[in-house]
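Reviewing the structure listed below.
Every protein chain except one is present and positioned as in the full complex.
Then we have chain A:
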Amino acid sequence: LCCGYWDMAALIRGLRAGRVLRGLGSVAVQGTLSPQGSNVRRAFHRTILLQLVNDSKSDTSVPPPSYHEVHTAGESSSSSAHGESSEDAQPNTSFQDQSGEHGEDYETEEQLQARILTTALEFVPQHGWTVEAIAAGAETLGLSSASTGMFNNGAGDLVLHFVTQCNAQLAETLAEQNNKVQLGQAESKKTAEFLRDAVETRLRMLIPYIDTWPQAMSILLLPHSIPDSLKHLSTMVDDIWYYAGDRSTDVNWYTRRAALTGIYNTTELVMVQDSSPDFEETWAFLDNRIKDVVNMANTAKEVQATGESMVQGLMGAAITLKNITGMNQRR
């Protein structure tokens, strides 16, 4: 692996003046778009392209590619698809570039994927939650639409990215609110009100995409995406309850989260078919569901208290009976 690469590096340096290899590289990329292409070959091509891109930026001598670069490229499991890019719009995509011309400015593959998906969200109203939206997003960033090959799950990746983004935003908002309360700048809300506000905040993030959200929901239910979507849902519910002040360590931990998951999912379903102004019906539905849960919790407490007093009453009656019949005395 390494030896072959060193030869290629020498070749690159030799042909640095010409753009021959760049043409070669793009052809090679087209050829490796099939998922069956070997990772190693793709990794080579990607590093070659990156070297060329770096070359085109500066005239300093190309430093020998570090083993780390090859290693990083070889480790990535998704197919590379860095196609042609215009000079100006070229993002900093060099891995661990030793020339240091951009200082600490490098981007990991995950960051690049995140950027593409974030840009792709703008095209969702137009294309729906599909690979076309991702392609449009990639093109806006100046990458070829073949970059969609990077995403094994296609539309699923886009939806999951959006969900992750929303959850992160929600967690940030809740943490800020919590900070304010800790510092005494704001009053702490009652649990029911807190839950209502948190769920409303999170659901409002769907409003820009509400027309296409049913499609997104069905994508999240595909067997491939279920583990991830469940994980995101449970983390979100855990966050909300944590900031609501839940510190239970018994079975309540589970019942509370199950209840909130039910509330969230049903409210989401109501929201996608709600046509009232500013989704009033959805918030009213949410209010009622939270009231139901609070009622149930209170009822459970009352039933338990009643049960205990009833037991005590029965014990008292039994002892009285024993006294009356004289069974309690020791003769």
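By our rule, a contact is a pair of C-beta atoms (placed from the backbone, for glycine too) under 8 Å apart; a residue touches a chain by one contact, two chains touch by 3 or more; residues count from 1.
By definition in this document, contacts and distances are computed from a predicted model.
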Checklist outcome for this item: Per UniProt record, missing subunit out of "CIB3 protein", "5-demethoxyubiquinone hydroxylase, mitochondrial", "Ciliary neurotrophic factor receptor subunit alpha" or "Auxin-responsive protein" is "5-demethoxyubiquinone hydroxylase, mitochondrial"
Checklist entry - Among A:D238, A:E268 or A:D287, which residue is in touch with the absent chain? => result A:D238
Checklist entry - Which residues does chain A use to touch the chain missing from this display? => result 238, 242, 247-251, 253-254
